[in-house]
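Note that this complex is displayed minus one protein chain, with the remaining chains in position.
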Amino acid sequence: MSVLIFAPHPDDDLIGCGGSIAKHLANGRAVHVVYMTSGNAGSRVIDKTSLAQIREEEATRAAELLGVKNLTFLRHDDGYLKDTPELAERMINLVRQHRPEYVYLPHEDDGHPDHQETHRLVVKALAQAAGPWFQGTTGDPWAVPTVLAYEVWTPLRHVSYLEDITDVATLLRQALECHKSQLGEIDYWAMAYGLAQYRGVTIAPGRLAEAFTVISSPTSSFTAK
Amino acid sequence: MSVLIFAPHPDDDLIGCGGSIAKHLANGRAVHVVYMTSGNAGSRVIDKTSLAQIREEEATRAAELLGVKNLTFLRHDDGYLKDTPELAERMINLVRQHRPEYVYLPHEDDGHPDHQETHRLVVKALAQAAGPWFQGTTGDPWAVPTVLAYEVWTPLRHVSYLEDITDVATLLRQALECHKSQLGEIDYWAMAYGLAQYRGVTIAPGRLAEAFTVISSPTSSFTAK
Amino acid sequence: MSVLIFAPHPDDDLIGCGGSIAKHLANGRAVHVVYMTSGNAGSRVIDKTSLAQIREEEATRAAELLGVKNLTFLRHDDGYLKDTPELAERMINLVRQHRPEYVYLPHEDDGHPDHQETHRLVVKALAQAAGPWFQGTTGDPWAVPTVLAYEVWTPLRHVSYLEDITDVATLLRQALECHKSQLGEIDYWAMAYGLAQYRGVTIAPGRLAEAFTVISSPTSSFTAK
Amino acid sequence: MSVLIFAPHPDDDLIGCGGSIAKHLANGRAVHVVYMTSGNAGSRVIDKTSLAQIREEEATRAAELLGVKNLTFLRHDDGYLKDTPELAERMINLVRQHRPEYVYLPHEDDGHPDHQETHRLVVKALAQAAGPWFQGTTGDPWAVPTVLAYEVWTPLRHVSYLEDITDVATLLRQALECHKSQLGEIDYWAMAYGLAQYRGVTIAPGRLAEAFTVISSPTSSFTAK
Amino acid sequence: MSVLIFAPHPDDDLIGCGGSIAKHLANGRAVHVVYMTSGNAGSRVIDKTSLAQIREEEATRAAELLGVKNLTFLRHDDGYLKDTPELAERMINLVRQHRPEYVYLPHEDDGHPDHQETHRLVVKALAQAAGPWFQGTTGDPWAVPTVLAYEVWTPLRHVSYLEDITDVATLLRQALECHKSQLGEIDYWAMAYGLAQYRGVTIAPGRLAEAFTVISSPTSSFTAK
Partner (left out) sequence: MSVLIFAPHPDDDLIGCGGSIAKHLANGRAVHVVYMTSGNAGSRVIDKTSLAQIREEEATRAAELLGVKNLTFLRHDDGYLKDTPELAERMINLVRQHRPEYVYLPHEDDGHPDHQETHRLVVKALAQAAGPWFQGTTGDPWAVPTVLAYEVWTPLRHVSYLEDITDVATLLRQALECHKSQLGEIDYWAMAYGLAQYRGVTIAPGRLAEAFTVISSPTSSFTAK
């Protein structure tokens, strides 16, 4: 069983579903993270090429710390993510190659344009990967059973799934702190931890949680024995 | 493990999630159906009391045919379903008494006012049943892990779960045909079967399906072993 | 009086409004179908050029069977429909050349990205064709009086018009079966017929219907004698 | 052929669709107006009973001026319009008694609570009047073919029908000025005329228009000869 | 200058806009809090009358600690808030009596039914209080210039105003801890503080913020000198 995460920029995977990643890994599942961009616009002083390299190294360190073995950097231009046939075919191929049980992606109403665009691109790629279509692609069709949308810049209006991440919060914080180049301006840990506190209160006092919208759950699974 | 179905009128349970009911029963789960009204306004010639009695008998026959053992008729006035403290407390008590793993209810955007109101009443009752609140109620708090919204008069815009009901379709048709008093004006089987065909094509040729929105799925279940 | 249909792929015209096409033709109106793409991505084994040719031939056969005389293949790349000045000018020219009384297009909330994009492109072209604008275009301005949005992959939430297609259903099925290359994976007839059954029940038992949203109806027509 | 107008308060009929009323009358159709309330809360100095009487007289004078022969005052309490079985049955009866070809009502998103509630009540009554239901009602079932929603306090987001009211604007102004008790605080003519100017520009320079959403248009009418 | 807060239950004022209250008070404005219910359903063991009394005392202690001088308990039944003429007139009177510059209320999309209903009731009361209407009310008409909607159970999708509450956070925590009867089940401080951390990161590292939607801001204020 494997898990495929789509993140607009390095660190969105951790803010949106880093605790879930840690829990999947703890249960022995392979986790693969696909970064749509390498966040190369996130500075006024470091040039794009250098910044992309720095952020990919930070993502790699965070992955090592968590135990994620498999990262893909699609290296689209940060701030200008666009649908192209090349990108679409790469995304279809990634889905068909990894054949994940679970996909995580940003939710539809996130206010950040790159997050919205990532949502659209992933939803489209999942549909296109599921059938015998698109000659330029490789691998057999694969329909992902479980698809979950996470929150980063805009909280979800309807939460349909909570992941209790209390026990992996310390590890998650260490992973997030690998993204040193980004921590000067915005305290991403305060952001992730604050929202996890807010979401966790509905489980029990003292719990931390990540919140999701269930976009898809496996056909006929609820009536199965 | 038990299943609790909320239906605005007798037959909505079958149209919206009758195949799912049959499958839960086949897997040995207890299914309980709560009818908000007994559909007592569904005629111009039969008086309300007589019609309610007829429709409750039809629902009882359909339940026997399927194997549903437990029906509750809340007997609110058809067409004028309203939130009252008495109704709310009864609904909280039903949730706490049955402690279901699964709840099924009409979806939020169904165009029929009684379906919309049932949606609101159930969502509210589930929240109120979950905590140590409402002195007039009995039973210990119970938070329902899985909540699924079904479609009757208005199809869902976003389907997040499909139930393959091909193998129970014949049984479902027989159950629906127990509602004889309602079949003169509207062909409910054509309605349910037509939509099941439309939903089933995305599973495989020849399949029939019921479609749902996942309102809630069990906390931390997706990362569990 | 003429009718202009915009379809994302060959066969969407039949699934969405094929019965309406047959009825317009039976009443002597010229029907023109514009295919945004030739569905050239709908296979993993047949190359794009060959598949486009096959699907255009299938569409041509279906058109002959129905009596549609006039097809236009815009041949945009399936899966990657995009707004460009060239496409926009061709669409404006088509509207001004045919001066249709009726336009049919996919509805705004259809879940398929090519359908959504076709909706946006057609709505925009209708506005641009209506006034004395866009130097690169030909023909006099034409404001289309009646514009109807049809449903394919996502049912409409609000239906404001029903077309009874019971009497042309057999013909429609034959036309849809001309699209042989596409029928292996998805049973499009089950899909169209299932939804037509569901929509038809609100007319009368045994009727089949296509459902639409009225985007525009002719100015001052409702008060006319 | 007859026309049935539902208005939350006296004068809403004129602001929302007064020009359309005048045009229907000019073409010989019977127009019937149903006022949900008599606007009895519209003052701090005149008591409710007196104000209701004044406003009903104003509505009667405006109706005489336009040529409307038939007014019904439901006399619900202004500001507190509520769904009750009695009101619902009266509304069903009105629809079945008049058997109108056209119904006009406030649109769904009007910001005024009484307008929203009128919308909900009328939509529900139209559905309930259409079938053989509700024993307490009289008259044979009647399904209204054309249903149009007008704008008063909140403009429509999507206009699907325009009525050119230029030629009846003077008459409409005279009718609106019959509502003397209401003209001190808000210049309703400026409101109606301003919006009619804004809506009319898309027809031609100098035209005035009322804008509507088409909620329902007659089944199969667009393909008829 | 005065500030009027509408809260569904005691403690919602603090969770939603308690920091703003503290800042208004620090700047010398009178703050008045209106509790729609006294939260009398928030227990299974304490009867409604006793619980209402306990929670009103807790609210009074929190108010004293913050410096709020003026509390109104409308004492509607917790969980069953409903629009009635009596409630509406009391709310209109409160607005006209206090003539506040600022009103705070729950936002429209809060998932808790009592919060949604409070939103609707306040928006309606503000409109009704603004004009010379409603004979049963007292006081001169008053149109509230600034109206802000706060978040409690569902975060806002669009934030149009942030209040920096870092400097009053300790005081706010002490005030919230006065609501002892409610702190056993849900850690409201974790909830409020978590969300304030999440909202504060967009101001600067280490800041805490309350987020709002601006429903109304004073006419012509942005162009004034």
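By written order: A, B, C, D and E. Residues from 1 in each chain.
The rule we apply is simple: a contact is a pair of C-beta atoms (placed from the backbone, for glycine too) under 8 Å apart; a residue touches a chain by one contact, two chains touch by 3 or more.
Please read all numbers here as calculations on a predicted model, not as lab measurements.
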Exercise. From the touch rule at the top of the page, work out which displayed chains the omitted chain touches.
Key: A, C, D, E
Self-check item: Candidate in contact with the missing chain, chosen from C:116, C:137 or C:197
Solution: C:137
Practice problem: May I ask which residue of C:120, C:158 or C:173 touches the chain that does not appear here? | Solution: C:120
Quiz item: Of E:9, E:23 or E:98, which sits in contact with the chain we cannot see?
Solution: E:23
Quiz item: Among A:48, A:99, A:120 or A:173, which residue is in contact with the omitted chain in the full complex?
Solution: A:48
Exercise. Since one chain isn't shown, list which residues of chain D touch it in the complete complex.
Key: 109, 111, 154-155, 157-158, 185-188, 190-191, 193-202, 205-206
Self-check item: Where the unshown chain meets chain C, residue by residue
Solution: 83-85, 88, 120, 124, 127-128, 131-135, 137, 141
Quiz item: Mind pulling the chain A residues that touch the left-out chain?
Solution: 41-48, 51, 77, 79-80, 112-113, 185-186
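In the analysis below, only the chains that are shown with their structure count from here on.
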Practice problem: Any chance you could name the chains that touch chain A and chain B both? | Solution: C, E
Quiz prompt | Interface residue overlap between copies chain A and chain E, same or different (over half shared) | solution = same
Quiz prompt | Maximum centroid distance from chain A, chain identifier (CA atoms) | solution = D
Quiz item: Rotation angle for the CA superposition of chain C on chain D, to the nearest 5°?
Solution: 180
Practice problem: Sort the other chains by how far their Cα centres are from that of chain C and give me the top one. | Solution: E
Exercise. Check A-B, B-D or B-C against B-E and flag the pair whose interface repeats it, over half of the contact pairs matching by residue number.
Key: B-D
Exercise. Between chain A and chain C, tell me the centre distance in angstrom, where each centre is the average of that chain's C-alpha atoms.
Key: 37
Exercise. Return the distance between the CA-based centres of chain A and chain D, expressed in whole Å.
Key: 51
Quiz prompt | Residues within chain A bordering two or more other chains | solution = 158
Quiz item: With chains as vertices joined when they touch, what's the shape: line, ring, star, complete or other?
Solution: other
Quiz prompt | All touching chain pairs, where touch follows the definition stated at the start | solution = A-B, A-C, A-E, B-C, B-D, B-E, C-D, D-E
